[in-house]
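Of the protein chains in this complex, all but one are displayed in their positions.
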Amino acid sequence: MVLGAIILGLKYLFTRPYTRLVPEKERPFKTETTRGKHVLYMDKCTGCTMCQRVCPADAIQMVRVEGDWKRNKKKIFPRIDLHRCTFCAMCVEVCPTGALAMTDITGWELTTEDKEKTIYMPYELSEPEPPYRITVSKNEWLPPPPFYSKKKLIEKTSNK
Amino acid sequence: MTNNVLEELKASIPKELVEEIRLSKAKSNIVEIVIKPENLRKIALHLRNLGFNYFIGIETIDWWKKDNTFELIYMFSSIERNGQLVFVRFKIPRDNPVVDSIHDIFPLAYYQEIENYEFFGVVFRNHGGLRKWILEGNWDGPPPLRKDFDSRKWVLEKYYGGKRYERPI
Partner (left out) sequence: MGLKTVEIFLGPQHPGAPGNVAFKLTLDGERVVDAEVVPGYLHRGFEKLMEYRWWEVNVVMAPRFCVEDPDNFELAYVLAVENLYGIEVPEKAKYVRTIIAEMSRIQSHLFWLLFMGAAVGARYIPSWAMAAREEILKWYDYITGHRIYHHYLVPGGIRWNIPRDFRERTLKVLKFVNKIVDDIKKALYENKIFIARTRGIGILKPQDAIRLSATGPVLRGSGVRYDVRKVDPYEAYDEVEFNIPVGEYGDTYDRCLVRLKEIYESMNIIRQLLDKVEKLIDDKHYRYKIPLVAPPGEGIGRVESARGEYIVHITSTGGQTPYRIRLRTPSMPHLTTVIKHIVKNEEVTIADFPIIVKSLDPCAPDLDR
């Protein structure tokens, strides 16, 4: 038993520590699906305000951006406050044109000393800092899940 | 199984105490008993003697626009009958929401009644300890879950200075 403890101790002497040196050596822990900061494709956005209406944390407001937008006649785009955002991806899911997506920029990369900087304007959202990876986009819901109706319910119960 | 309980309750509870005994519209394995508010204590004692001695909770629904009443739902369950749920529901007027307390029959009702008092203003007779409990020290408006009172607007005006967003835009 004592020998076993010594061997175990020696084994852990040569293994890597469980702690990670963020940001000096490594980036924060994340997987292929971690939801993080948004990305906004301004050429796809139509300014329909669905993301603002669905947001449960009230983090999205529409702001006016001057310019020549072919699809966005009202010239309004979402502005996202990541201080309030819960990263639930409801806005990505509800967006009819797929103008919003989520990257894996999260954790340490989003920390800031100035509280005002957590509000991201449309231009800042459209160009996230690399390296990043798109983790949640409209493709997750393509083809769209079937819409549930009374007819389907009857079909389903009759099959059983 | 549920039908047996329904028949048993219909047979054992005196007819003059209840208005209707039915299966719940939501889930067919729940029995609902609709009563008059003054018979609550008798029904609670009856249910306890029938084995429904596992008290779950009290719910209040504010039917302000519909008929100006509070609907109270008492949830009982029974361990020996495989967790069969029984809902006892009745309506009391919204202007004078007074109902008998059952905290001496089911101890948990003491705290559930305090909760319903502070969130809806329903007064429980012979309770003896109605006070602000969860809301103590952080709410001084009217009962917040009432439908005729916009608590969200009130919070914005009182605590956030009328701004929807507590930070400058």
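Letters A and B name the chains as they come in the text, with residue numbers starting at 1 for each one.
Methods note: contacts are C-beta pairs under 8 Å (C-beta built on N, C-alpha and C of every residue); 3 or more make two chains touch, one makes a residue touch a chain.
Remember, predicted model here, so these are calculated numbers, not experimental data.
Trainee: Report, in label order, the displayed chains that the undisplayed chain touches.
Mentor: Contacts of the omitted chain with visible chains: A, B.
Trainee: Specify the residue from the set B:Y54, B:F90 or B:Y117 that touches the hidden chain.
Mentor: That would be B:Y54, which touches the missing chain.
Trainee: Spell out, residue by residue, where the missing chain touches chain A.
Mentor: 18, 29-35, 54, 56-57, 86-90, 93, 135-136, 140-141, 143-149, 152-153, 156
Trainee: Tell me, which residues in chain B touch the chain that this view leaves out?
Mentor: Where chain B meets the chain not shown: residues 24-27, 29-30, 53-57, 59, 61-62, 73, 75, 79, 82-83, 85, 106-108, 110-112, 119, 133-138, 144-145, 151-152.
As a convention for this text, only the chains that are shown with their structure count from here on.
Trainee: Roughly how far is chain A from chain B, centre to centre by C-alpha average, rounded to an integer in Å?
Mentor: 40
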